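Report on the following structure.
Only a single protein chain was left out; the remaining protein chains are all shown in position.
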Amino acid sequence: MQSPTQTHHTDVYYVPSSSIWPIVGSIALLTLAAGFVLYLGKVAAGPYVMGAGVAILATMLFGWFSTVIKESLAGKYSDQVDTSFRWGMAWFIFSEVAFFSGLFGALFYVRLITLPSLGHADLVWPNFEGVWPSAGPGLNKTITPVGAWGIPALNTLILLSSGATVTWAHWGLQKGRQAQLKLGLALTVLLGALFLGLQIHEYAEAAFSIRDGIFGALFYMLTGFHGFHVLLGTVMLTIILLRAMAGHFTPDRHFAFEAVAWYWHFVDVVWLLLFVFVYWI
Amino acid sequence: MAQNLRSNRQVSVCLPCRAVGSRPASAPALLFLSLLTSALPARADYAVNLQTPATGLANQVYDLHTLIVWICFVIFIIVLVPMGVALVRHRKSAGHEPAKFHHNTLVEWIWTIIPVLILVSMAWPATQLVVQMKDTSKEDLTIKITGRQWKWEYEYLGDGIRFISNSATSNEQIAGKQQKNEHYLLEVDKPLVVPTGRKVRIVLTAADVIHTWWVPALGVKQDAIPGFIRDAWFKVEQPGTYRGQCAELCGVGHAYMPVVVEAVPPQQFATWMQDQKTQLAAAEEASGKTYSLDELKARGEKVYAANCAACHQPTGMGISGAFPALSGSKIATGDKAGHMDIVLHGKPGTAMAAFGPQLSNLDLAAVITYERNSWNNKVGDAVQPSEIAARKK
Partner (left out) sequence: MYTATATDTHGHDHEHAPTGIMRWIASTNHKDIGTLYLWFSLFMFFFAGTLAMMIRAELFQPGLQLFQPGFFNQLTTMHGLIMIFGAIMPALVGFANWQIPLMIGASDMAFPRMNNWSFWLLPAAGLLLISTFFVPGGSIGGGWTMYPPLFIQGGIGYDMAILSVHLMGISSIMGAINIITTVLNMRAPGMTLMKMPLFVWTWFITAFLLIAVMPVLACAITMLLTDRNFGTHFFDAAGGGDAVMYQHLFWFFGHPEVYIMILPAFGIISTIIPTFSRKPLFGYVSMVYAVASIAFLSFIVWAHHMFTTGMPVAGQLFFMYTTMLIAVPTGVKVFNWISTLWRGAITFETPMLFALAFVILFAIGGFSGLVLALVPVDIQLQDTYYVVAHFHYVLFSGSAMAIMGGVYYWLPKWTGHMYDERLGKIHFWLTAIAFNITFFPMHFLGLAGMPRRIPDYALQFADFNMIASIGGFLLGASQLLFLYTVVKCVRGGAPAPARPWDGADTLEWTLPSPAPYHSFVTPPLVK
């Protein structure tokens, strides 16, 4: 997140002066949580309070990141600060890896341990087979999973291509070809949006819901959280595209771009695992 | 059981050794005890070790524990002595000048490797015991145990005997309005009866939340998990009454879910089985009769106290936000069929259990009649066992 106008790197690590954005962020999340609780408690105001929380959160993110971009453009960030951003983003992605590991852990646990042991529990479920995909022994539902080689395969292709376009954009940036950067980013955003559109279509067509036993729960939880990350990634890519158009990035200082690219590749890898373990085998 | 408990209540049972007096007592435990007992009235309830084992497995667990505690105790002393020496002799006030050393690779390797060897020596007997505990094959009889909020259901698989075992401690004792008796919270209306000298395999499940069936003297503690089957086994050597409790937090009645196992000689067990079958037939017959509203209400009050009052409260007022009031409720004052349905089938996703499989038709009829005609509810109708039977179908 370095500015092209920066002429020297200061030796002093930039410590920002006090900022109201963090407390605004806390208020936003508390409002959001309170609204959600009201919604769960079937209070009519719930969704509005949640909406207010989201609005405050959006304001906070806009304000906070504007400040960071301004500071960056003003040349306040030394190489050391840049390294901090890199570590910070890397560890953030690591935490996301841990989150998806938990979800995949649940998937493997159910497939390898839970369903077989339910299949053997004849005293409770006399006629249950316990084979994946299953909606469980007590719901009386059969699951017709989404086939891997229709939309999911197409989506795999789309996400892999988007990984390629974002890398191509990065090459353009490194070689100072701003047009290639913008085109590559625009294509990536487009592919991300296309993926989301197809995913929504797949949800609409699916023969099962999140309530349909463990398959429905795991399917929607895994693909839903992934889809949410694609959405976030697409929004961030859009912002990066806008910043690229504003000329914020130089061939050697453009960590904001790289951070989003890392994130995008991470989302890509998660999808590949989803494709294999949720859709395919 | 009395014998079993008594031996646990003696002050002289010391931490690492069961055979009182035959071996030296653990110093810290005794020191600690003498400190405590000197300050308190002489009501001697200071059991400081595992309960007296009643099965081979529990016995081995006892001995393993004793072994480990001794090993730990010796290591603890080995650690404390140099520490104590340093604290006394290497004080600044004693004029000690600090040394400068800060590592010694050889010593560090030694105190990494020796503990590994000690651990291996602990793991060996433990491993053998684990393998034994998990071996539930070659059983003589199998009992299915179902945990319910807050009672145990026992079913002798293959014999058709099935009953519920409720806590027998009265609310008056719990509230302190009555003298607590000897087996306070550890007594049930109908214990599990098993034969001595036979390998009893228990298979466990639960109807609502996770419970844990635990009898310390038998060395058995096994979670009962809703929708799954788990198993364990025990073989009781001596006839007696063995008491335990639910060990997994299972809601407001968790403390009031005792387990009582009565081990009897095999012949006596056979007689008991026969009795159960006779009683079962009699209950069947009782359910075929018709009863007056007052008869049902009187019986229902008892059923309510044992099964419903923990949540809905003896006053029928429930607990606001957690358990709905029955007094004045739409269900309990409305249509009979709706009332029967919720009692028979429960309400999924809430603490309201399905009582259909738990209680006899007569008890179900009685408790529903009671609920419809108590507190502010004055519906005036009686539900007969035959109506329950019809509704179940």
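Going in written order, the chains are labelled A and B, and every chain counts its residues from 1.
Keep in mind that, in the parts below, a residue touches a chain if its C-beta (ideal position, glycine included) is under 8 Å from a C-beta of that chain, and two chains touch if they have at least 3 such contacts.
Since the model is a prediction, treat every value here as computed from it, not as a measurement.
S.K.: Identify the residue among A:I56, A:L118, A:A169 or A:I240 that touches the chain left out of the display.
M.R.: Per the contact definition at the top, the residue touching the missing chain is A:L118.
S.K.: For the chain that's not shown, point to the residue among B:Q245, B:Q276 or B:S329 touching it.
M.R.: Within the whole complex, the residue contacting the unshown chain is B:Q245.
S.K.: Hey, which of B:A123, B:A270 or B:A390 is the one touching the hidden chain?
M.R.: B:A123
S.K.: Quickly run down the residues of chain B that touch the omitted chain.
M.R.: 5, 8-9, 32, 36, 40, 43, 45-51, 57-58, 60-61, 64-65, 68-69, 72, 75-76, 79-80, 82-83, 86-87, 90-93, 96-104, 107-108, 111-112, 115-116, 119, 122-123, 126-127, 129-131, 133-134, 173-176, 180, 182-186, 208-210, 212, 214, 216, 219-223, 225-228, 230-232, 244-256, 319-322, 349-351
S.K.: Give me the chain A residues in contact with the hidden chain, please.
M.R.: Residues of chain A in contact with the hidden chain: 11-13, 15-23, 25-27, 29-30, 33-34, 36-37, 40-41, 64, 80, 83-84, 87-88, 91-92, 94-96, 98-99, 101-103, 105-106, 109-110, 113-115, 118, 124-125, 134-139, 210-218, 221.
As a working rule, only the chains that are shown with their structure count from here on.
S.K.: Any idea which chain B residues touch chain A in the complex?
M.R.: Going by the criterion above, the answer is residues 144, 203, 205, 227-229.
S.K.: Where on chain A does chain B make contact in their complex?
M.R.: Where chain A meets chain B, its residues are 117-118, 120-125, 137-138.
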